[in-house]
Structure formats: structure tokens, C-alpha cells
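Right, I'll just put the structure down here and ask away after.
Every protein chain but one is kept in place in this view of the complex.
The chains carry the letters A and B, assigned in the order they are written, with residues numbered from 1 in each.
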Amino acid sequence: MKISLKTTGIMSDYLPADASGGRVELELPEGAVFAQLVETLAIPDDERYVVSINDTLLPEPLQHPLQAGDTVIIMAPLAAG
Amino acid sequence: MAKGLQIDPAKCTSCLQCELACSNHHEGVFNPALSRIKVFEFEHGRRSIPYTCTQCEEAWCLKACPTNAISINQDTGAKVVDDATCVGCKVCTIACPYGTINYRSATGKVVKCDLCSGDPACASACPTDAIVYA
Partner (left out) sequence: MAWQRKVLRINLTRGEIHHEPLNMEWANAYMGSRGLGTKYLSEMMDPKADALGPDNVLIFATGPLTGTMSSTSGRYSVLCKGPLTGAIACSNSGGKFGAELKNAGYDLLILEGQSPSPVYLNIVDDAVSLESAEDLWGTTVWHTEETLKERLGDPQTKVASVGVPGEQGVRYACIVNDLHRAAGRSGVGAVMGSKNVKAIAVRGTVGVTADDPKRFMAVVKETMKKLADDRGRQGMTRDGTNAMIDTMHAFGGLPTRNFQEVQFAGSEKINPTAMRAKNENGHTNLINNKACFGCSIGCGRVAHIDPKHFSVADKPQYWHASGGLEYETAFALGPVVGVDDIDACTYVGFLTNEHSIDPISFGVTVAAAMEMFELGAITLEDTGGIDLRFGNAEALVQAAEVTGAQQGFGVDLGLGSKLLCEKYGHPDLFMGVKGQEFAGYDSRALQGMGLGYATSNRGACHLKHDVFSPDMKDQSGNGKAEPCKNSQDEIAAIDSTGLCIFTAGAWGMDDYAAQVDAACEGDWPTERLVELGERTWNLERQFNLNAGLTAADDTLPKRLLETPAPSGTAKGRVCELDYMLKEYYQLRGWGADGVPTAETLGRLGLNA
């Protein structure tokens, strides 16, 4: 299934090389959960980030099941500025 | 070839950590005014350039010194001022085409970069690798 992935800030470090403008379409196996996306992107366990899927904030995203057509945004955490 | 301070202005953010480190190492105080390396900033920060003695082969300062107060450190190649011998005549400051050996009225002596005996404090302090000792 295809999902649409977007990152902000320094989280763009983990995007595949073919991403542009912080965005990429990704192919994941049916029934994949968010943790599989983390693995695909090789995001280290100690990285801090915030996840929204289809504009819903997910405080504990790892086991969240993904569906075809989902828009996943992985945001760099904010700091004052 | 002896190691030297490799300076890449494109990486310099003008934070002055090098000046702080230099004054701290040599004078025991955080005081950019006493630093032997100086960052020059151009056009609202378009370019910032750290500038200090290149330890040039010609060694104009050394050749000009009438009291032989300047010698070459055999380990680092740095041209080093011996405070006890320097009489503060300033001939070296005229001889140096780069302006990187300077007279201090407070001490009556000249000062210049001595590469901190092989472990330059400015290079260690630089957070962006704009100054590298290599």
C-alpha cells in the first residue's frame, strides 16, 4: 500500500534520497504499523519527534496501524524561537 | 611539513569562541581585546574571517628583531616571542607585512600567535571547524 510521508525540520534527515520538499510517497506492506515505517526510515530509538496521521496527533504512534492513502507527518519537536 | 592553522572563512559564524579561547589560554581572562586571533566581519556578516599569524617562512619579525627575542619552535614551526628578551622596540611590528605581531602598551612587549605549543586553543574551541590545526 502507498502512504504519503512528510517530515519537518531535522527529521528530513531520514527521508529517502528521492524525496523532494520534505515529502515522499512510500510503499509499505498491507497492515503495516507505524513502527515499520520507523524501521524503513532507520530512525534511531532515541530520536524525538511528533507524529500526526491524517491530521490526528498520535502521542504513542508506534503500534498505530497504517492504511493506504494515509498522510503521515513526522515533525521535529519545537524549541523556543 | 609542520602543521598549521587551516582557516575556512565559509564556515566561520563570527561567534568569537576562538578569541575567547586565545585570551583565556595566554592571559587567563576572557577578553577578545587580548586575543592573538581576530575575526573580521564584512557586510553585515556576509563573510567572517578569522585572521592570525601564518607562521610564514620568511619570518620577517624574527629577522627584524634586534635582540633576537623571536625564535622558531622546532616542534611546531611557530615563531615565538621570548618575553624576557623582548625590549618592546616594535621593529617586528613594522617588519611584519600581515600585521599579526602587535605591541601591548600594558606590558611593553609584543605578542603573536605561538600555536599554543602545538595544541592551539582557538582550533579546539571552534564549533564549526572553521579553524582546524592540521
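Quick notes
Operating definition for what follows: a residue touches a chain if its C-beta (ideal position, glycine included) is under 8 Å from a C-beta of that chain, and two chains touch if they have at least 3 such contacts.
The shown structure was predicted, so the numbers you read here are calculated from the model rather than taken from an experiment.
Seen in the complete assembly, the chain not on display touches A, B. Touching the chain that is not shown, out of B:Ile70, B:Ile101 or B:Ala125: B:Ala125 (per the contact rule at the top).
Residues 10, 13-17, 20-21, 23-24, 27-34, 43-48, 125, 127-128 are the ones on chain B that touch the missing chain. Mapped onto chain A, the interface with the missing chain covers residues 6, 8-10, 21-22, 47-48, 50, 52, 55-57, 59, 73, 75-81.
To be clear about the criterion, only the chains that are shown with their structure count from here on.
With centres defined as mean CA coordinates, chain B is found 49 Å away from chain A.
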